[in-house]
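Worksheet: the structure to be examined is printed underneath.
The complex appears here minus one protein chain, its other protein chains still in place.
In this document, chain identifiers A, B and C correspond to the written order of the chains, with residue numbering beginning at 1 in each.
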Amino acid sequence: MHLKGSHQFNAPAHQIFKMLMDADTLARITPGVSELEETGPDTYKAIANVKMGPVSGSFSGQLEVAEKQEPESFVLKIQQNSKIGNVAADVKIDLEETGAETTTLSFDGKARLSGLLARTGQRVLSGVANTLSKQFFKALEEELENPAHQPA
Amino acid sequence: MTNYIGKAVKRVEDKRFLTGKGRYTDDIVLPGMLYAYIVRSPYAHAKINNIDTSRAENMDGVVKIYTGKDIAESGINGIPTGWQVNFKNGDTMKEPPHPLLVADKARYMGDGVAVVIAESREEARDAADEIDIDWEELPAVANAKKATEDGAPLVHDEAPNNKCFDWELGNPKEEVDKAMKQAHHITTLEFTNQRVIPNAMETRAAIGQYEEATGKYTLYTTSQNPHLTRLLLCAFVLGIPEHRVRVVAPDVGGGFGSKIFHYAEEALMIWCSERLKRPVKWTSDRSEAFMTDAHGRDHISKAEMGFDKEGNVLALRVKTHANLGAYLSTFAPCVPTWLHGTLLQGLYVTPKINVDVTGVFTNTVMVDAYRGAGRPEATYLLERLMDTAALEMDMDPAELRLKNFIPPFDGVEQPGYQTQVALQYDSGNYHAVLKRALEMVGYEKFRKEQAQARKEGKLLGIGFSTYIEACGIAPSAVVGALGARAGLYEVGQVRVQPTGKVSVFTGAHSHGQGHETTFAQVVADRLGIPLDDVEIIHGDSDSVAFGMGTYGSRSLAVGGSAIVKSLDKIIEKGAKIAAHKLEAAEEDLEFAEGKWTVKGTDKSIAFGDVALTAYVPHDYPEGVEPGMDFSSFYDPANFTYPYGAHVAIVEVDKDTGYTKLKRFIAVDDVGNVINPMIVDGQIHGGLAQGIGQALFEGAMYDEDAQLINGSYMDYTMPRADDLPSFEIDRTVTPCPHNPLGVKGAGEAGCIGSTPAVVNAVMDALRPFGIKKDLEMPLTPERVWRHMQG
Amino acid sequence: MVTNKFDYIRAESVDDAITLMVKHGMDAKLLAGGHSLIPAMKLRLNAPGILIDIRKIQELRYIKKDGNKLVIGAGATHHDVATSELAHQTYSMLPEAADLIGDQQVRNMGTIGGSLAHADPAADWPGVMIAAGASVHLKGPDGERSVPAEDFFTGFYMTDLQENELLTAISIPLPPEGTRSSYQKFMQPASRFAIVGAAAAVTVKGGKIERVKVGINGLADAAFAAGNIEKALVGKEPTEANIDAAVESTGADAMVMADHFASEEYRLHLAKVYAKRALMAATQ
Partner (left out) sequence: MPTKITMTVNGQSVTKDVDARTLLVHFLRDNLQLTGTHVGCDTSNCGACTILVDGHAVKSCTMLAVQADGSEVTTIEGLSQNGEMHPLQEGFREEHGLQCGFCTPGMIMAAVDLLDRNPDPSEQEIREGLEGNFCRCTGYHNIVRSIQYAAKKINEPKKAVAS
């Protein structure tokens, strides 16, 4: 499944980049993620609970940040396993400053599903992706507007 | 009164099905029965680093969990293949092991890894969720052509480039190349004959039962051929004694090929039952069926047909990559080769034909026979070529076919027709079926309507398909030479009971075809007794001596012929007894209407009296054994060759690309017909499946070889409102080489219909120019894109 | 195929159901017709600990006229709506849409409230309710409220329903004279959900379109009102040319879904075709 989207934020790229590199923030804004534990440099153990309509599943696995080009881009590598199937995704995230205080975040990547999710979930996948990315952008926006959440 | 042949006799088997009293495998509950749930690989290709069953083992109701390691350690073999096809250079095909459960590596999504056996279905399922498997995902490949490229993931280390075999048939390549050079026009098509999923409405199920006290094994299974399953199970997989193994295929809810094969779950249930000393049942979920039942078709082909100026076919060249899946299913190697390549003559006088097939392993479910098996692939290829060629050469597609048809021959006065691809057709009048179809459709009138419709911006189309198929696969000596590892005869036993009632035992298995009626008609008609006095017994290896099952439309042509042989023996013996009782010479008797009569007199003795005498032989001819029970093996002299002409009329919605099938006309020649109602029913069902492939059905694998439409929410099954009422008729050209003159009707509908529908859509899209890239199924989006340019 | 273990409670009334939801919290799920939930539970895509069955709450199953509104209880089945003369008189698209949901067996069990609360973007009711200008009535521990259908569907399987709230009814203002409606659906051939569905309610007075409402489902992650069509058509004559022009921008702002039955481009194209078909059927 192709993942693609973009959103404009009222913040400079370096600020967004920094937030995205912060495990606590990332855990807060990533839909479904309930726990993100650093297990090594740029590597996290992630627990996610996805609840969406007819689907509800507990996922666990790894999240890795690679190819960091601060503040322009990085690649998020996700491997999540569950009883209802597994998800593996490589997503490139680009931050492009479109003005002094504006940045366009765009992501482009591919998610691979296996097991039950792959077999039965096709009809709903792009909808899930759309909604999850909307939620992510909204949460990131809120983080950016809330100074209390700025990483040190 | 006892004349049953050719009559639309209502089915004997219906009552139990109509009242909910059918007995399918999953309906059977045995005392002390356990339930099995199979844990399957979520990945198409992955190494198993570790399996932890400890948590699951302690759950409520769990009796035992076995993994692939347990199977391997028990020293049994895997699932064998029933057909061998060698490489062109003479090397034996690659035949990698196919274990009941994998221990080291899964090779397709759905490969069995472990089996949980519990007191209930629910407990087995719950425990399966608690098994932890440490997987290491490997790159996977689903596409047969890509799989042969260098660097593609290897399904089996022992098969370089994933090639199982390569194979060639027909005239030497150079001769075909030469003929092609003479061609005035060459039509070329490159296409995929997509993978379809059989979807018998009853999912597979198996119950293994081992009785320690007697050492007897029983397998209840959803099989089209219980005897072959028993043979493979005993001789190849488990090494258990065949005489102590009973295989029962009770009522079976459709097969369409997918239940011919011996599946791992059958052997596994026996294996588990032997260890646990209790019966164990496994019933496939539909989701599981999607990913474990053998699929059908999946060819990637390039086909070229050369024509002279007048439109006469000069040569045909075909290169096919046939997807076999991850392991070799029972008949897998035979389907794309001997059941496909040999049919590429079609109905046409093509002087030069070369077909080249590569059998390929991929990380997908096994591919094997599906209704038609090889013949639909051949027909699709030929008939798409014909219609495309007609378009390209601006000729009428019906005319082009009529011009190229093999002239009529009856196989008696005129010899059979020898093709360029190994077969000798039995008898046929191919012009007659197409002419009848054109008459039924009102061809000229339709073309006028179509022209008018086009003016109004409506997309009406007509498509043709004429086909020949080979049924009743045989004779054993020939198929043996071609790689079959079993004979392809059939067994028919007729036991006349003392009261004159008749029990018939056949190795052909009925799972919807109505054998209990058709076979009874043959027997009652020949013996001149009421239909009700005949009982057909099938599907139980303890009752029926032996058999090769039902597939390839072989039941009546081969199984029916075996019964007729036994009936002849009954009548012959009866004549001896009758002659004795009537104090007449045997040659002075005639047998008709259920009695032996002394010619020219009214002296006669009824069949029932002769039967009673045979069992109460107090006044009996000398040297004749008591009893009336004969068994015969019939090994056919040749295949039978049904053929036909199908015509589809469609309307395509210009705005959406949605295709509505408006009419479907089928004229088939299946030889003599015993029960026209049942034959019509077989044709209808075949048509729906063939139309399904053209418009709706197709397994989809993503780049990681994940089956992504593995449920009825995503795999489109034809429904009642997707189809019109069919307009069908037939011609009758008897088969000259079997006693009933029958050819077989099970697959005809499925073979002819697919290309007819595709051709009709292409014809409807004619106003958008001639393009060839429309792939099945013809989904609305594909058709819409085609119109967009 | 069996679900995970769960407990089952049958709610006797709406208030009882709310009390039970409050008591059991996130672990509980409401069971109405069950035709989305039970298949998901069988596949183990979902495993609630408790099901609160509201199917037999009689106070939820009705279709009635209440003043200038048609009110449909959440427990009315699709079949109830499909065969309701009242519903037909109000908007013919109501029974039309009901009849296109699933199949007869599904329509006999599935409820309108269940479908709306489930908010499958490919379901048929959301588009129809938006076109009908309906309001969705919700009841929770803190009382009752109602939300316009247009605002109710917030995303993929997401609605404005809050925790412990129950969808009790849908009310539809009776349309002004001269109103006609239609629901047109392009089906996903396997599941028979909508790839695209378009509902249109059009009021024509004196040869001009006075009011028009179009709801589109299947296209984006939630059903939405096609405001652009409404803007383009009000005050115009209901001609094919005007409709053609109006539907051109259908879904322009939508995050269009895609699957193996319909790509983004094709879905968007279908939305235009079906919006037009619905508008044509409601005007010609």
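Convention: contacts are C-beta pairs under 8 Å (C-beta built on N, C-alpha and C of every residue); 3 or more make two chains touch, one makes a residue touch a chain.
Remember, predicted model here, so these are calculated numbers, not experimental data.
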Would you mind listing the shown chains in contact with the chain that isn't displayed?
B, C
For a quick check of understanding: of C:H24, C:R55, C:R180 or C:K213, which residue touches the chain that isn't displayed?
C:R55
If the hidden chain were put back, which of B:T53, B:Q693, B:S711 or B:N759 would touch it?
B:S711
Residue, one of B:K7, B:K302 or B:H684, that touches the chain absent here
B:H684
Identify the residues of subunit B touching the omitted chain, counting contacts across the whole complex.
10-11, 13-24, 26-27, 29, 121-122, 199-203, 251-254, 256, 285-287, 511-514, 677-678, 680-681, 684-689, 711-713, 717-721, 723, 725-726, 749
Take the complete complex as the reference. Which residues in subunit C touch the chain that isn't displayed?
1-8, 10, 31, 34-35, 38-39, 42-43, 51, 53, 55-56, 79, 83, 102-106, 108-109, 190-192
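In this section, only the chains that are shown with their structure count from here on.
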Which chains are joined by the largest number of contacting C-beta pairs?
A-C
Would you mind pulling out the distance in Å between where the CA atoms of subunit A average out and where those of subunit B do?
49
Roughly how far is subunit B from subunit C, going centre to centre by Cα mean, in whole Å?
44
Touching two or more other chains - residues of subunit C:
43-44, 191, 260-261
Multi-partner residues in subunit B (2 or more other chains touched) are 129, 287, 708-709, 713-714
Of subunit C, residues touching subunit A in the complex:
36-37, 39-40, 43-48, 118-122, 155-158, 188, 191, 193, 220-221, 255, 257-261
Note: in the complex, subunit C contacts subunit B through residues 1-2, 4-5, 43-44, 186, 189-191, 260-263, 266, 269-270, 273
Would you pull the subunit A residues touching subunit B in the complex into a rising list?
83, 85-86, 88, 112-116, 118-120, 122-123
